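What you see is the complex with one protein chain gone and the rest in place.
Going by the order they are written in, the chains are A and B; count residues from 1 in each one.
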Amino acid sequence: MTKLFTPLLIVTAALFAYAPFAIQNAPYESTMGLVQKIFYFHVPAWIAMFLAAMVCGIAGAIVIFAGRKDADRVAQAAAELAVVFGLMGLITGPLWGRKAWGVWWQWDARLTSALVMWLVFVAYLLLRKYGGAGSEKLSAVLALFGMANVPFVYWSVNVWRTVHPKTSVVMTLEPSMGIPFLLCSLAFVGLFAVLLAARVRLETVRGSVDELYLSLED
Amino acid sequence: MSPERRPSFVATVWLVTRKDLLIEFRSREVVYTTLFFAVACVLVFAFGFVREGIAVDDAAAGILWIAIAFSGTLALGRTFERERQNDTLRALMLAPVDRPALYVGKLVGVLLLLAAVEVIVTPLVALMFVAPLFAHPLLMGLLLATGTIGFAAVGTLFAAMLVRARSRDVLLPILLYPITIPVIIAGVRGTAALLQPQADLPIARMWLSMLVFFDIVFITLALWTFEPAMTE
Partner (left out) sequence: MRRLLSLSFAFIFVALPAFALQQPPSPPEGFVPASSVPGQEQLPAAPLVIIAYAVVWLLVLGYLWSIWSRLTQAERELADVSRRLATGQRR
């Protein structure tokens, strides 16, 4: 697992280095112009956030049903990443929306549900920080419930009227836009994996420190 | 209690619910305070959303569900605080009964409490906001029931797990509200659809079916995770 880290880091860095050129060379969108180019980072950031949410939920399920400590470290790392990537999406989205829709925020289903998902993981972090000992299992339950909520949240997009581009827009992208988008998505997924590995390492080291303190007191 | 005479699932649920109801009946503390809080909530929102004697559109639906959510959180906190003070939750967990039955027993108790609150608050909202909440009583009742079940199902699990945590009072709403937002949305939009001059029944039914789905998924999840999550 650790052998993959350096190659992954290099590939991700390369993708991010190339991304500005790919994005600049992509054609302008006919109705939205330059501001649509935020899309190349905005959507991959949300993809990474949902990936982090899924990882956190699955790790949480492992914590609850198999009681494994290493799963708890992964869950904590993934929750933090979900908050970071979600923050990227929540800031780039309104910046795009201000130009494209004329308003900073629209209470449509996609935005609202993304915000709600982000809040679930902020709540996770608050629980871990202030809940005291024994919050591992409760936070795992929270992550699992948060992950189970995703279909409900995604489904409401099809039910509510919305000005947000529908999910299907990604499938119909022309190659001139599709390739930069794919590159950026891969870059963000790679970034997620790299950051996850680093964050889990931090938790592992902290765990070792705690164990050593315990044995010091013996 | 010998293994052969282990009470059935339903019997356990009834035992737990009956215990909670008996305790509550003696002092009636939680039901009175929650009820008063719900009414106060409705009043505060009334001052916020009524302009020149007329409520903002859909205000009645929103206020009703917010009052349910807030008073539900309070009721959950109070119910489990009682368990914490006497460490009875641990005693319950040690009993040779089906653990999920304990969860359902507590859930039924909370639901009965919230039902009592809603019976008072719904007519009150209808009155104060001149809202035809009883034009379609069956659909309205089902929306309230499924919404309350969804909210309470998640809330009972979280409140039980928080019993021994630090900062549990503020953590319960922090954990509960993001997860139950779909319930609130569905409840409010469904109720609002019923409050239209021409009540939009298909939309209300659609939100009702989403609530039913939500309830099934999350009660199942809660039953599944209650025992492993509550035991070390």
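Quick notes on this structure:
Just so we're on the same page, a contact is a pair of C-beta atoms (placed from the backbone, for glycine too) under 8 Å apart; a residue touches a chain by one contact, two chains touch by 3 or more.
Please read all numbers here as calculations on a predicted model, not as lab measurements.
Among A:Cys56, A:Met177 or A:Ala193, only A:Met177 touches the chain that is left out of the view. Residues 26-31, 33-39, 41-42, 45, 84, 87-88, 91-92, 95-96, 98-99, 151, 154-155, 158-159, 165-166, 168-169, 171-174, 176-177, 191, 195, 198-199, 201-202, 205-206, 208-209, 212-213, 215-217 are the ones on chain A that touch the missing chain.
Operating definition for what follows: only the chains that are shown with their structure count from here on.
Taking each chain's centre as the average of its CA atoms, chain A and chain B sit 31 Å apart. On the side of chain A, the complex with chain B involves touching residues 64-65, 67, 116-117, 119-120, 123, 126-127, 130-132, 134-135, 137-138, 140-142, 144-146, 148-149, 152-153, 155-156, 159. Residues 154, 157-158, 161-162, 164-168, 171, 174-175, 177-179, 181-182, 185, 206, 210, 213-214, 217-218, 221, 225, 228-229 of chain B touch chain A in their complex.
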